[in-house]
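What you see is the complex with one protein chain gone and the rest in place.
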Amino acid sequence: MSLDNYLYLSALLFTIGAAGVLIRRNAIVVFMCIELMLNASNLAFVTFSRMHGNIDGQLFAFFTMVVAACEVVVGLAIIVTIYRSRRSASVDDARLLKL
Amino acid sequence: MNIAAIVNNQTQSPEAVLFFILAPIMVLAALGMLVVKKAVHSALLLAVVMVGLAIFYIANEAPFLGIVQVVVYTGAVMMLFLFILMLVGVDSSDSIEETIKGQRIGGVLGSVGVGFLLISLLSRAELGQDYVGLDLINSEGNVQSIAKVLFTRYVWAFEVISALLITAALGAMVLAHRERILPRKSQRELAAERVRQTSIPVAGLPGPGTYAQHNAVDIPALLPDGSPSDASVSKVIAARGELANPANFRMKESNGNSANGEAGEE
Amino acid sequence: MSSLTILGLLPLIGSLALFLLPKERELLAKQVALGISTVVAIAGLLLATSFDRGQVGFQFVEKYSWIPAFGINYGLGVDGMALLLILLALILTPIVILACWNEAEGGRWSVKTFFALLLILETMMVGVFAATDIFLFYLFFEAMLIPVYFLIGGYGSGERAAAAVKFLLYSLFGGLLMLASIIGLYVVSGDQLGASTFDVTELSKLSLNNQTEILLFLGFFIAFAIKAPLWPFHTWLPDAAKAATPGTSVLLLGVLDKVGTYGMIRFCLTLFPDASKQLGPTIIVLSLISIFYGAFLAIWQSNGDIKRLISYTSISHFGFITLGIFAFTAQGQSGSILYMVNHGFSTAALFLIAGWMIARRNSSKVQDFGGLQRVTPLMAWSFFIAGLSSLALPGLSSFVSEFLVLVGTFVHYPVAAVIGTLGIILAALYILIPVQRALHGPTTPGNENLKDLNVREKIAIAPVIALIIFFGFFPQILLNVINPGAQASVSALNIGGDK
Partner (left out) sequence: MNGTSQMLVYLIAIPLFSAAFLLLGGRALDKVGHIIGTLASSAAFVIGLLEFFAMLGRAPENRGVTQRLFTWIEVGNFNVGASLFLDQLSMCFVLLITGVGTLIHIYSIAYMSHDHDRRRFFAFLNLFIAAMLLLVLGDSYLSLYVGWEGVGLASYLLIGFWNQKPAYATAAKKAFVANRVGDVGLSLAVMIAFVQFGSVSFSGVAEGVEAGKASSLALNCLGAALLLAAVGKSAQFPLQAWLGDAMAGPTPVSALIHAATMVTAGVYLISRSHFVFDVATIAQTLVLIVGAITLLFGAIIGMAKDDIKKALAASTMSQIGYMILATGLGPVGYAFAMMHLLTHGFFKAGMFLGAGSVMHGMNDEVDMRKYGALRKYMPITFVTFGLGYLAIIGVPPFAGFYSKDKIIEIALDAGGAKGIILGSITLLGAAITAFYMSRVMLMTFFGSKRWDAGTHPHESPSLMTIPMIILAIGSVTAGFIFNMGDRFVKFLEPVFHSEHGGHGEKAHLLPPIVVSALALTAVAIGVSIAIAKYGRGKEIPTVAPSDVSVWTKVARRDLLQDDLNEALFMRPGQELTKALAIVDEKVIDGAVRGVGSLTLDVASGVRKTQTGFVRSYALWIVVGALAILAAITLVTL
């Protein structure tokens, strides 16, 4: 089986993640979709590392994971604070920042 | 993806089998995340996708990453999501109809467009050299090779990433921390509050069967004026309708009014 | 020999001194302002005496490198024309300060700031006429707008804020076009003269191909056409003049607008001779339209606002000045430069007296006056004489310049001159109709007890009227100063058949 399939899979997962971000209104689900997109790109990294026979790909996937972790932590903290003040976790409710 | 492409410089066939089983599951799970109403279900589906990915990492000669994916990512990060979901309310579900005009169609079209373009680009891209595979690099083990590269070339990146992690943690605490506006209630105040509350009996609830012949759990205690106190029996039993009638166990009256008591006894 | 810099800086130092005064000592502030401006005026006159009439080109030249990286240097120098305009500014400022003694009350800021702004404006005026480095000229050209903006916005009447903003934006727009041309020139001079420079004399040696020359010319010309209101770009002037205090309008119309026509001669003609010759006829048509347009609207304003009326008359006068400039004859050039000086005095007189009439009657509608001849004869007579100088009655100064402009135009464009001469009939109308409405006829009720000019006002207006009459009989004094420069700029255009 050629390794390209993995790339197609990661592209597909990435698109689904993007669609999720655009369509779902619950902040946490949006956040999960972003995680999905990140994982999709990690898969692509690992596949390329294998294709090129160079470990850097994996290393980069590793760094992406760390960054994703930080992002999740801060993101969820924000969602919690918004939930506390607004009693709703929907993304559309926090829309004061406009002219 | 024509068949001929699969034939040349291919991996062993079992990997193909693994791929063609697991990939559809993962895609379905991902699609499920979009469609499912409850947030918890989409969290679990995401966990499925992540575990699938871990397996693929291992299949791609990256066992360390696979394990990290499972242990760190799926284990910790997904659990964090579930924890937040619990905080926010598990049953918070989105209503189906869309609030922003044209958002849903635009979203789907946009992402499908991007996906289609990515895939079409990928299909036309080619490496110019056949796959090398990581056997040589992983000769003394995947973790050792990663460590060797991590702590030589990317040591600065590693330090910066750790700094980032710490700041993120700190940030989360600062964000989630709530200033205590009112002083913490000491035990004395809690007791006084409980006395002031009329709804909860200060002396505590009478145990079942008090002033009655039997202390079984389904027999309500009798209040001094003889009426049964339903606070003394657990709501669940009452809900199940297995409440016994206290009249049967009323003490026989020494004279006249014991007659009507007798009647209820048998 | 940094006499020009000293002359320029004196008013600035004066305004700083004014700022230090305590806010409530208004009378002291006025006296200090008056003192400083008279000292500067005397210094200017002394400087003028040592000006050598025969010599063509710049005198009192100063040149210090300011931003060597771009070849910008702090270059000052005056020729006949610039000297006269500077003197006009220096003489008008003390007169304005004296005339607008209590016009500054009721402004948004203190009286002290009003007079400080006037002094700052005076520095800008000296700077803009003395600059020989185009960058420095541009700097003063833009900096001039700020004090005027605050003067109109803070101390005017009616919807002063809107008028101030309109004035500022309109002139800034013009300034930007000029900046584009300056940069164009800078680049062209870079590759033609080796070191790129901003100096006027060097830049005039450039040889530009026709297309770029016309573009650069238009950049400068439109900026100056906005400044000296030529026909399509004039709508800011009536509003600004109506909203501003009469003193500010005097400086705005009397001196600031002359920067436009001065710029046309100093920059448009010397730097872009061929473009000027090519576009000459169109500009002549524009100035003719200006003459008639300004005249008709002034006649229309005679049942409207008196300040708008005077501003429309000066639009008509500026039409004559541009007509003279682009006639490319020695008479036309000298006539237009002399016209700038004379127009300064006649508009100053008209505006100051109009200001006093409005202050007394506190309404600026022409028909509210009526029959002032009986009630305030002195003011009526001075307004009448100022009006006569504005309609170019021979024997007063404006006639000499207007006639020179028309004769100069006749040499090359006879038809334009004939049409221009018809303009003097309208001039008679737009002065005599308001004179009749405001001064003659029975005294309208409410005007019976208006006071005539007090001593201060007499001292303010007497020199202006004296100069108007004096230069009517002896214009040759001014013409001797103007002629060499005008002759040189026309012969530089080397137009055949120069009379």
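Read from first to last, the chains carry the letters A, B and C; within each, the first residue is number 1.
In this text, a residue touches a chain if its C-beta (ideal position, glycine included) is under 8 Å from a C-beta of that chain, and two chains touch if they have at least 3 such contacts.
Note that the coordinates shown come from a computational prediction; the quantities given were computed from them, not determined experimentally.
Asker: Missing chain touches which shown chains?
Answerer: Looking at the entire complex, the absent chain's contacts are A, B, C.
Asker: In the complete assembly, which of C:L203, C:I265, C:M357 or C:I424 touches the absent chain?
Answerer: Residue touching the absent chain, from the options given: C:I424.
Asker: Could you tell me which of C:S334, C:T347, C:S382 or C:S489 touches the chain that is not displayed?
Answerer: C:S334
Asker: Which positions on subunit A touch the chain that was left off?
Answerer: Counting over the whole complex, subunit A touches the hidden chain at residues 18, 21-22, 25, 30, 91-92, 94-99.
Asker: Determine and list the subunit B residues touching the chain excluded from the picture.
Answerer: 100, 103, 106-107, 110-111, 113-114, 117-118, 120-121
Asker: Tell me which stretches of subunit C touch the chain missing from the display.
Answerer: Residues 166, 170, 232, 234-236, 293, 296-297, 299-300, 329-331, 334-335, 371, 373-374, 388, 393-395, 399-400, 403-404, 406-407, 410-411, 414, 417-418, 421-422, 424-425, 428-429, 432-433, 436, 439-443, 473-476, 479, 483, 486-487, 498-499 of subunit C touch the chain absent from view.
Just so we're on the same page, only the chains that are shown with their structure count from here on.
Asker: Connecting every touching chain pair, does the picture come out as line, ring, star, complete or other?
Answerer: other
Asker: Report the inter-chain centroid distance for subunit B and subunit C in whole angstrom, where each centroid is the mean of the CA atoms.
Answerer: The computed centroid separation for subunit B versus subunit C comes out at 81 Å.
Asker: Using mean C-alpha positions as chain centres, tell me how far subunit A is from subunit B in Å, no decimals.
Answerer: Here the centre of subunit B sits 18 Å away from the centre of subunit A.
Asker: Would you mind pulling out the distance in Å between where the CA atoms of subunit A average out and where those of subunit C do?
Answerer: Centre separation, subunit A to subunit C: 68 Å.
Asker: Which positions in subunit A touch two or more other chains at once?
Answerer: None at all.
Asker: In the complex, go through subunit A and note every residue touching subunit B.
Answerer: Those residues of subunit A that touch subunit B are 1-9, 11-26, 28-29, 31-33, 35-36, 39, 42-43, 46-47, 49-56, 58-59, 61-63, 65-74, 76-81, 83-84, 88-90, 92.
Asker: Which of the residues in subunit B end up touching subunit A in this complex?
Answerer: Residues of subunit B touching subunit A: 1, 5-6, 9-11, 13, 15-16, 19-20, 23, 26-27, 30-31, 33-34, 39, 42-43, 46, 49-50, 53, 56-57, 60-62, 64-65, 68-69, 72-73, 76-77, 80-81, 84-85, 87-89, 92-94, 98-100, 103-104, 106-108, 110-112, 114-115, 118-119, 122-123, 127, 131-134, 136-137, 142, 145-146, 149-150, 154, 157, 161, 164-165, 167-169, 171-173, 175-176, 178.
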